[in-house]
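A single protein chain has been omitted; all remaining protein chains appear in their positions.
Naming follows writing order (A and B), and every chain is counted from residue 1.
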Amino acid sequence: MVIKVEGVKPGFFRRVANHCIAIILALLEAIFPSRITVRYPKERRKLPDNFRGMLQFDIKKCISCSQCAFICPANAIKMMPAPNGKYYPSIDYTRCIFCHFCVDTCPRGAWIPTKFMDTAYPTLEEMFLSTSKLLEPPELVLREDKAIAELKADASDMFLVKEKKVEKVA
Amino acid sequence: MVYLIPESLFELFKQEMVSIPIIDPIIKKLLEIPVLNVIVAFIFWKKVFAVLVAPGLLTILLILLIIIWLERKITARVQWRYGPLEISKPIGGVIQPLADGIRYLFQEVIVHKDAHRPYFLQFPLLSFIPVLLPILVIPAGAVYAIQTPYAVPIIVGLITLIPMVIIALGWASNSRYAYLGVLRETFMYFGYEVAFIIAVIAMLIMYGTGDAFRITEAQRGIVGAVLNPLACIVFLVTSAMATSRLPFDIPEADQEVVFGPFVEYTGIVFGIVMTLAYEKLYLLGLLFSILFLGGWNGPYIPPLGDLSGVIWLLIKTVIFMTFLVFLRSVYPRFRVDQALKLGWSQLLCISFIALGLAIVVKVGGLM
Partner (left out) sequence: MEEVKEISIGVPVEPPTEVKDLYVPIPPEYIEDSYKKDSLIVLVGPQHGGSGHMRIILRLRGDIILEAVPDPGYVHRGVEKLAENRLYIQNIPLVERPSIMDCANFNLGYVRAIERMMDIEVPKRAQYIRMILAELCRIGTHLYDAGILSIFLGHSTGFMWCFGLRELICECLTRVSGARVTASYIIPGGVRRDVDDSVLKYIYECTKTIENKIIGFKRIFVENPVTIARLKDVAVIGRSTAIKVGLVGPFLRASGVEYDVRKVEPYEAYDEVEWDIPVSYDGDSYARLLVRVEEIYQSIKIIRQCVDRLLEMPKGGVISDQILTGIKEKEVVSKDIKGYFYRVFARLVPPAGEVTTLTEAARGLLLYTIVSDGKSNAPYRLRIVSPSWLYLKGFMESLKGCRLADLQAVYGSFGYFPPEADR
């Protein structure tokens, strides 16, 4: 039930051996490097399908129940009136914490998660996305990535596997 | 009369020019143009070539560029990342230190109101004096400025002036963390100096002279590192202590005293003080190559002529510097009292044994 852990102060020869082991290990790493950097923005990380990114709205399924606005922990969803008289949600992305409680709440499944995690807006006011902006995925001004990197782990090492493919994000 | 003086000087320069067969045709053409020939002959005069070009000022700047880049790249390779790669991607980001230097030129140099302004600003510039003076006596093959039998003691004496500059810098900063860093620098200075000097004296006894030419001649058969490995190890460890390489970068510990004596420097003055440690490392590298690695011995490369000795010396220096810089990725930092204990007990003992070994070898007539 109890494992005894002891830090033994090494003797002289053990210390010299530890010095040599550390230097040789670092030399081997320097000569045969194993790098795990994703060269963003030329490469993108492969994201799983249940990734919690920005949201897209399917207006045909919404019944205006406001359950998503009620449950949001950060009060980022506000119901705004539309020209046809009904109320639909809009997201304030300066508050959203990407917890996807709203996706789990909607009884009709009107919130669709996408894999966007890196959009940029010039001003803070633009980050309040009204309902009409949520119907389509965010507008792609520049897409620089040419490859996908996936972090794979096998019994001895972890490494990045890169393939030249552009991932479908939305 | 006015034309006679440049004529006599021109004859003086032409007698002792560095001969590099590969660019000889260009030099011959330049020597026929009236005013330019004096300037070209002046630069290629052996004494001035040694101080200005190789192994002098221009080489120091080039080696600084390469060694800072190498440190960042090698450390990055060990740490599973890429290092600097953005500025010039096709050649591996080699001119990143140059880009950093240009950025420092554009930053504001702030002198805070508590600092002693004259010393604060002038000492980083005065630091170039003990760095450039030893180049006068370090020969590199056929390119040399002064040949004297006291070359190695002069180099050692001038290298020991550099920590004074750092202590003055930190004291002029007049800040609490600079004060702590200055204390640590002083302690480290006392820690390594004696063992370093005894190791150098051991090698001088073994070769019997302080003249760099005769030391290199004596290493034609076996190199100095094999003749006296204990002095070699002591020299390595004390160079790491002298230039604040990990595991001994105690005066400028980033996490404890926030850069120590250099904490108040910004802008281009900061760039100058950061390169001070690398220049000291370069000088120690040249000394190490001459004493322990056989100086400029190496196969003669015909197209380079006189420069082939220089290239061999620089290759050995860069290998020494790379090894010390690579240690950054292996070791954490010692505490100041542990480093002092190391310097005064273990390193001193080993250096005395090296001295004894050198005396035995000399008296026994093996050299």
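In this section, contacts are C-beta pairs under 8 Å (C-beta built on N, C-alpha and C of every residue); 3 or more make two chains touch, one makes a residue touch a chain.
Just so we're clear, the structure is a prediction, and the values are computed from it rather than from any experiment.
Of the listed residues B:Gln96, B:Ser127, B:Ser329 or B:Ser351, the one in contact with the hidden chain in the full complex is B:Ser329.
The hidden chain makes contact, of the residues A:Val2, A:Ile31, A:Ala120 or A:Leu142, with A:Val2. Within the whole complex, the absent chain has one touching residue among A:Arg15, A:Lys42, A:Lys86 or A:Arg143, and that is A:Arg15. Although one chain is not drawn, its touching partners on chain B can still be listed: residues 75, 78-81, 176, 180, 246-247, 249-250, 253-256, 258, 328-338.
Although one chain is hidden here, its contacts on chain A can still be listed: residues 1-7, 9-10, 15, 18-19, 21-22, 25-26, 36, 47-48, 50-52, 67-68, 70-74, 97-101, 103-109, 113, 151, 153-158.
Here, only the chains that are shown with their structure count from here on.
Between the Cα centres of chain A and chain B there is a gap of 48 Å. Residue ranges on chain B touching chain A, taken from their complex, read 74, 77-78, 80-82, 326-327, 329-331. Those residues of chain A that touch chain B in the shared complex are 22-23, 26-27, 29-30, 33-37, 39.
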